[in-house]
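Okay, structure first, notes after.
Incomplete set of chains, arranged as in the complex.
Lettered A and B in written order, each chain numbered from 1.
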């Protein structure tokens, strides 16, 4: 499993392209060289890249970077806030044209900052899935908007039915809303209940903080889908998945 | 406004060279290639670069980096702590020679770590403004030294009169002193009162933390002057200025 030396009894890791064990990385404005550096070290461990929220609006190297990621064979998509920025301006058709212009094969549909009714959100998911692979996000960026577990399940189910390839559980770059409390702590009861109804491989948990990654890996396993990982944290995350960092070292040993 | 696609009703952003809407970036020891990477992505959004405190004392690539920033047409200056390190050693003339030796066109005058009376500080501002464009900083790095709003105003006014191009409101790299409480929270009453007397375009607010950037952008607007921004945070900041990140997404929409 390692490229460099052999350790016995390492948890089995799925390989790319995979449906479970996905690492979604957030690029919030890397230069081309920084993107190459990230790919050199972490490309083999990265399944999909999000260009964070609407950073693509102000980055001058967009086309070249998309080309770079395409050559590395890693799908890329614009953060959901960009979708929302188009929607709130009544520019859905412009959004679709923008996806085409840049040859995007994935897109995110979210409503973290806008208020639309859920039926309408699902219609956007349906329409966009004719054009691209859709990832949709559940949960508000507003820390005061908390909904009950049955509601999370209902929303996720409806979005999957509407055509979402995966649903993302919102946490933001900071990891302090949605499935997390203000403090960054996981809302455990919520996660447990979601998992009774939604297959784990359909969900990507945003988990930018190490303690959150550890928590999901210990709950769901080595091959949990995790998102909003910073480029420099992909290697550390990979060691946590394999029980090769202090945090999960004993967790995996005890399972044997 | 964007380089990549069009969104309607984006807040109007000033363009470089500008007097309002300045982003001051802190370089605390970038390599040449890292500086190039930063310029590739964020150069068009960066108005001025500070080589943090006295990091220039121990960086081996100083001359080449200054050359790089000069070619990119972005002014650079040594952090105020370097000025203070010369002053406290009674080496003001050496400081002036050092500015000349490296062809510096800007300099910072501060008293965050040293005790000098304010008249003397203003004399340094006067003398240095014959040689370079002076930025001066108000506020102590010592969290226990808090002064009243009228005092902040008095000091800022006197320094502007003495020749400062802009005054900086101290916050440090960490964003937890001066205009901020220990916790990083803004001292709102203080800021409001300062703005009744000092024109906003004369002030650069040090705002290294995202919540602080959001706070000032919502109070003063898209084109507030902000400082101590980390190189990798310039793109994120630019989206916050434009209402294209969750934090300010609704703030700007509601203004329309």
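Here are a few things to note about the model shown:
In the analysis below, a residue touches a chain if its C-beta (ideal position, glycine included) is under 8 Å from a C-beta of that chain, and two chains touch if they have at least 3 such contacts.
Treat the numbers as computed from the prediction; the structure is a model and nothing was measured.
Sequence-identical chains in the complete complex of this entry number 3, based on the file rather than the 2 shown.
The rule we apply is simple: only the chains that are shown with their structure count from here on.
Those residues of chain A that touch chain B in the complex are listed here as 28-34, 52-62, 81-82, 84-86, 88-89, 91, 94, 98, 101-102, 112-114, 141, 172, 174. Listed in rising order, the residues of chain B touching chain A in the complex are 2-9, 33, 36-38, 40-42, 44-45, 210, 232, 234-236, 238-239, 242, 244-246, 249-250, 253.
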